[in-house]
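For this view, one protein chain was removed and the others were kept in their places.
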Amino acid sequence: MGHPFRCITNNPMLIDRGFTDLEYYETDVLELFRVVFQKVNCGYRLLTHPLTGSIRPDITPYKTVLMSGTAGTIDMESVTLIGKAIRYAEDLYRLRDIPVYKKWGKAAREDFQLIDLSIIERALEVEEMGK
Amino acid sequence: MKLTLNKFHVQDIQFAEASSFCSGVLYINKAELAEYLMEDTNICSVDFDIARPGESVRIVPIKDVVQPRFKQSGSGQVFPGFVGDVETVGNGETNVLEDCAVATSGKIVAFQEGIIDMSGPGAEFNSFSKMNILVPLIYPVEGLDKHTHEATVRIAGLKTAAYMAKTTLGLEPDEKEVFEHESILEMGQKYPHLPKVVYVDMVQCQGLMHDTYVYGLNVKGILSTMIGPLEVLDGAIISGNCAAPGHKNATIHHENNPIILDLLRRHGKELCFVGVLLSNESAMLKEKKRAAYYTSSLSQLLGVDGVIVSEEGGGNPETDLMFNCRLHENKGIKTVLVTDEYCGRDGASQGLADVTPEADAVVTNGNGNQFVVLPKMERVIGDIETVRIITGGNVDSIGEDGTVSVEIAAIMGSCCEMGYEHMTTRLR
């Protein structure tokens, strides 16, 4: 990347992969978005769209969000995007008494981790193309 | 440029000693097809099954749906980059098996997805239930990584589709449809008074099971570009997208891109269809912006009056959709957006992950959160247990009586955002 970044994630598959500035939270995707919201309000910018991929936030247990490595003045675009993502996720979480993401077995969870990792690797891969 | 689609209506598929197409019946020699597919040494074994309209059959999980096509004449071969070489396609004659499809099935990941019900309430939610479907069940060699497994199944599906359509070579089709599309400079002179319209096809490229290929090239990292509408009809765009079956664009959707087809049919009459722009949907915000800026700049270079923009998937692609909308409208180019919604079980939630006030002309292809109870089927092709863990399904989905309660988001193509199906949402 042309500038340092930080990874906000709840995906254990990202640990020990050489990501510097990795912040791992053992929580669900909606809570992770709320952590991201706090960071956005401290001036960190979103680099990836919070709702990466096409697997809904109430279906996948895992999500990684790339943010700027340093904080600046609050970026309004990041504020609105994370706000919209939180609202979208909240609505989907309410669809069922127990959201789908809570019910997956081990094999499925690992596959969701793999997809999330693949999405982040792809995002960074394309960033590399800018060098 | 001119492309003729030779349409052969399929009434049935049957396994036989030799592959042929005769009197509406497609006969398939399983062994020969299997041998062809297993030229790919990543495939350990393959089996086939057939699903017919009206049968009490459920196919699940489904990875891709492909319509059999094969070049009768003209340059290149269908599915260039995979079946065909990279030679440009979209001219001559292409033989098409209508009312017929290939639906690839197999467990690439533990949460595979996509249902097609051939009868019952589920059958109402896509057109595939009215097709004769061949299901190749691909079993990979041990230890194959997921990326390779996905590619293996994808290519096997395309090869199967090409193999099936090849049986029609030299035969007289049931009907023909001819598409003509001039060069842009020509049509500018020919139709000075018709409004100029471009179609922006937004394509996914976000990683494993979220990819799209054009002439065999993954669209990650591409700058927005142009492609001839007739090329798309020859399978130049292929789906590597297995996430969100309800609104991902399967290969059959690309081959039959309904927006391209309708624009071609009205070209020279109510409008001038300038062409197709490909705009990718990346996970990175910078890429999203670059794509929208570049696409709207191309539209401006072309001098169009309006663009129709379709998206693939939901969530972050709505941001691409709104970026494209805003940037085009700000340049004075009118937009129509084609999408779908997740507005909750009761339809009361805000259905899009992103919005913009400039989006004043939107077509919606339905609410993916609608729940439907699917009855037990006599036969399941694939693996019914996966419905427990399918998108839009629920671990408790399968009832005592074998009924399955799912969101229509789990049904293949139910809310296709190219507008392939006949559904919308209305406000009560």
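Letters A and B mark the chains as written, and numbering starts fresh at 1 in each.
As a working rule, a contact is a pair of C-beta atoms (placed from the backbone, for glycine too) under 8 Å apart; a residue touches a chain by one contact, two chains touch by 3 or more.
As a working rule, contacts and distances are computed from a predicted model.
The subunit not displayed here is recorded in UniProt as "Glycine reductase complex component B subunit gamma", chosen from "FAD-dependent oxidoreductase", "Glycine reductase complex component B subunit gamma", "ABC-2 family transporter protein" or "ATP synthase subunit a". Shown chains touched by the missing chain in the whole complex: B. Across B:Gly24, B:Pro121, B:Pro195 or B:Gly303, the residue that sits in touch with the chain not pictured is B:Pro195.
Taking the complete complex into account, B:Asp346 is the one of B:Asp47, B:Asp85, B:Asp145 or B:Asp346 that touches the chain left out. Although one chain is not drawn, its touching partners on chain B can still be listed: residues 195, 197, 257-259, 261-263, 266, 270-271, 305-306, 308, 310, 334, 336, 338-339, 341, 343, 346-348, 350-352, 355-357, 359-367, 370, 408, 416-428.
Heads up, the rule we're going with is that only the chains that are shown with their structure count from here on.
The distance from the centre of chain A to the centre of chain B, with each centre set as the mean of the Cα atoms, comes to 28 Å.
Per the touch definition, chain A reaches chain B in the complex via residues 46-57, 59, 66, 77, 81, 84-85, 87-88, 91-92, 94-96, 100, 103-105, 107-108, 110-112, 114-115, 118-123, 125-127, 129.
The touching residues of chain B, counted against chain A in their complex, run 109-111, 146-147, 204-210, 220-221, 241, 243-244, 247-248, 282-288, 312-317, 319, 342, 344-345, 349-350, 353-354, 369, 389, 391, 393-395, 407.
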